[in-house]
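Shown here: the complex without one of its protein chains, the others still in place.
What follows is subunit A.
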Amino acid sequence: MTTQTEVPQRRGTPQDSGSTPVISVRRLWKVFGPKADQVPDSEELCGLTRRELMDRTGCTAAVRDVHFDVSPGEVFVVMGLSGSGKSTLVRCLTRLIEPTAGEIVFEGEDIRQADEKRLRDLRRRKFSMVFQHFGLLPHRRVLDNVAFGLEIRGMGRAERTKRAQEVVELVGLAGYENSYPDQLSGGMQQRVGLARALAGDPDVLLFDEPFSALDPLIRRDMQNEVIRLHHEVGKTMVFITHDLSEALKLGDRILIMRDGKMVQCGTGDELVGAPADDYVREFVKDVPRGDVLTLRWIMRSPEDGDALDGPELGPDVVVKEATRAVLAADKPVKVVENGKLLGIVGDEEILAVVAGQEGDA
């Protein structure tokens, strides 16, 4: 009755875990304060909590022993509350903040070893960043703001204006080229910031809480805009946010940070389905589980007496989207991956998730 193709996949960019990562972060530390570089090397100091470290050494460890990989084309979200070190982390990636220890490998090259010229070149061509408070130049028109990065590279006026015009249209700002930033609304200003980041055609886009300063409705528009752009240009993105729903909406994978440490890293359904600790559990408590969990998380092994001739669905189908199909079928739905039966999902499993948010995964 229902086939797998009828239920849409949650996202158009499936993970390919086999490919080499674009960015690979290992043992990354950022410590602020006197003699900061001693902290990561000292096993004793590493063990302290942030507060104890502050009392002992006067240092603040903003990022502590973080490691992760970002695959090509992936939207990788770093999530945490304010003070969790997420903004410091994203700045460490292009050394806007100089990391204290660890390595950041970008396409096989350790960014920490890059000299000033190479680093500038990376920033000009490989990375772009979108900032929470936009960081636009108030004395330049929209078009010149968008072209700013190209101008910095030394691109000629005619060429950069042409490129900027294209990007302005891409982000939906056509008609506002000659406005000044303070004549635009917050959401439009952030579109300018987005266009500026896209203009240089970078490999990786970094977003530092880009929508936190916007109204909820405009925020939603902008999130959809990012999803649309991701479809269109397919860039690798590292996205910082403190908003879990934003993280779940945008992120292929999510890294949760607390006090500079990484607490858990996984897909949205992994966080909701298998929280690493109470902190994450508390975080995801209010998430509508049906929107996030996939059948993989709720299926059970077939028992004797289960009818095994029901319709088939993939394991990565989201519960919410499978609900209708499961409830409509008079037999349990088979969860099948590559022709192999993983388990079955019946009405009770679906209802446990959809009706009661407290189901134990």
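As a convention for this text, contacts are C-beta pairs under 8 Å (C-beta built on N, C-alpha and C of every residue); 3 or more make two chains touch, one makes a residue touch a chain; residues count from 1.
By definition in this document, contacts and distances are computed from a predicted model.
Comparing "Multicomponent Na+:H+ antiporter subunit C", "ABC transporter permease", "Isoquinoline 1-oxidoreductase, beta subunit" or "Hydrogenase-4 component E" against the UniProt entry of the hidden chain yields the protein name "ABC transporter permease". Interface note for the absent chain: among A:F131, A:F239 or A:F283, the touching residue is A:F131. If you put the hidden chain back, the residue from A:R123, A:R253, A:R289 or A:K320 that touches it is A:R123.
Although one chain is not drawn, the whole complex shows that of A:W29, A:F76, A:F106 or A:F148 it is A:F148 that touches it. Touching residues on subunit A toward the chain that is not drawn are 91, 94, 96, 120-125, 127-129, 131-140, 148-149, 151-153, 180, 183, 193, 196, 200, 206.
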